[in-house]
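Quick one: structure below, then a few questions.
The complex appears here without one of its protein chains, the remainder shown in place.
Coming up: chain A.
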Amino acid sequence: MGPITRRLAGLENRKGWTAVLLTVLGFALVVPVLNMALEPGHPLHVPTYVVQLLGKYLCYAMLALALDLVWGFAGALSLGHGAFFALGGYVMGMYLMRQIGDRGVYGNAELPDFMVFLNWDSLPWYWMGFDSFAFTAVMVLIVPGVLAFVFGWLAFRSRITGVYFSIITQAMTYALMLAFFRNEMGFGGNNGLTDFKDILGFSMSRDSTKVGLYVATVLMLAAAYLAARFIVTSRLGRVLLAVRDAESRVRFLGHSVTGAKLFAFVVSAMIAGVAGALYVPQVGIINPSEFSPANSIEIAIWTAVGGRGTLFGPILGAMSVNAAKSFFTGVAPEVWLFFLGSLFVVVTLFLPKGLVGLFGLLKRRQRRAMPKASPTPAPKATEETHA
């Protein structure tokens, strides 16, 4: 294995590679096989709704991974990442709307239902091109990427950091939510985009399409993980860590702090956009509530619970918090928000490195208990202090 490939994954040993490969295969192959090959009555059968639920969690995981790149590594806590997710979702939604064709309620092949309802007589210019999946796929990256580039350039160039950055990103997603609520925007207003029929010619109501979307999500999450791994294990990744810990010192070494942060922010927004684009066909709707500030805050909680600055942690955090959410909202919906709130408090106070940090702690303790084991390497320095 060449040095580039090794760095691509950031996995220095065979064990790490095997773990990642097995996890991806487990999710991408075993779950669909258990769903499709076994009869519904079989004890190992995975019902389709579980597959769909898992697909949704994996989209959230990708979103948390995206946030970790800017928060855990560059130290910029974005509380507006839901906006990039929603924009990716809207882009995919536009493609899915065009796929409906004349099967809408009004039977208009030229216009989506909501435009007919609003008495629009032609398709707005910004809806052009979304009949093509390839164009849509490019736009899923470009739209969140351009917003992140412009917004990030203005913010980072003006050296807006810490809580100020969090507040303006929160304001950004709120402003977008208000804008998307307006019917005049041409994105379906309050109701958003829904009633999708098929994707790439496959009917969305079929189980096999649902499983296909799930597999696509697993593979895209794996790709996003490897891309993020590549960045954080590169020299730029070390610049990002340095920026997180002592931003002004990095400048005196001649590195462009604005450039490094902007790169991380744009890549992160693109990953969030892809997550949103995979999410929408699996839940069947996208509306302006996806831009709500509370959603973006929840992403930060998943990331913190899993362990920021670890890439793997946020994936674990998003999946476990959302599994807990599904469980609690099923059995006792009134306690869910209390649970979420206390979870955040506990993690902030006692687990600065989240679940991943907890594993590390237990492992070290176990090793210390065994006298034969080799001495553990010096623990990572204390949690960084960033404003």
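In this text, a contact is a pair of C-beta atoms (placed from the backbone, for glycine too) under 8 Å apart; a residue touches a chain by one contact, two chains touch by 3 or more; residues count from 1.
Assume contacts and distances are computed from a predicted model.
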Choices "Urea ABC transporter, ATPase protein UrtD", "NADH-quinone oxidoreductase subunit J", "Alpha-ketoacid dehydrogenase subunit beta" or "HPr kinase/phosphorylase" - which one is the UniProt name of the chain not shown: "Urea ABC transporter, ATPase protein UrtD"
Option from A:44, A:134 or A:253 whose C-beta touches the chain left out: A:253
Absent-chain contact - pick from A:31, A:211 or A:231: A:231
Sole residue of A:46, A:177 or A:241 that reaches the chain not shown, by the stated touch rule: A:241
Touch residues of chain A, complete complex, unshown partner: 3, 231, 234-236, 238-239, 241-242, 244-246, 248-257, 259-260, 262-263, 378, 380-382, 384
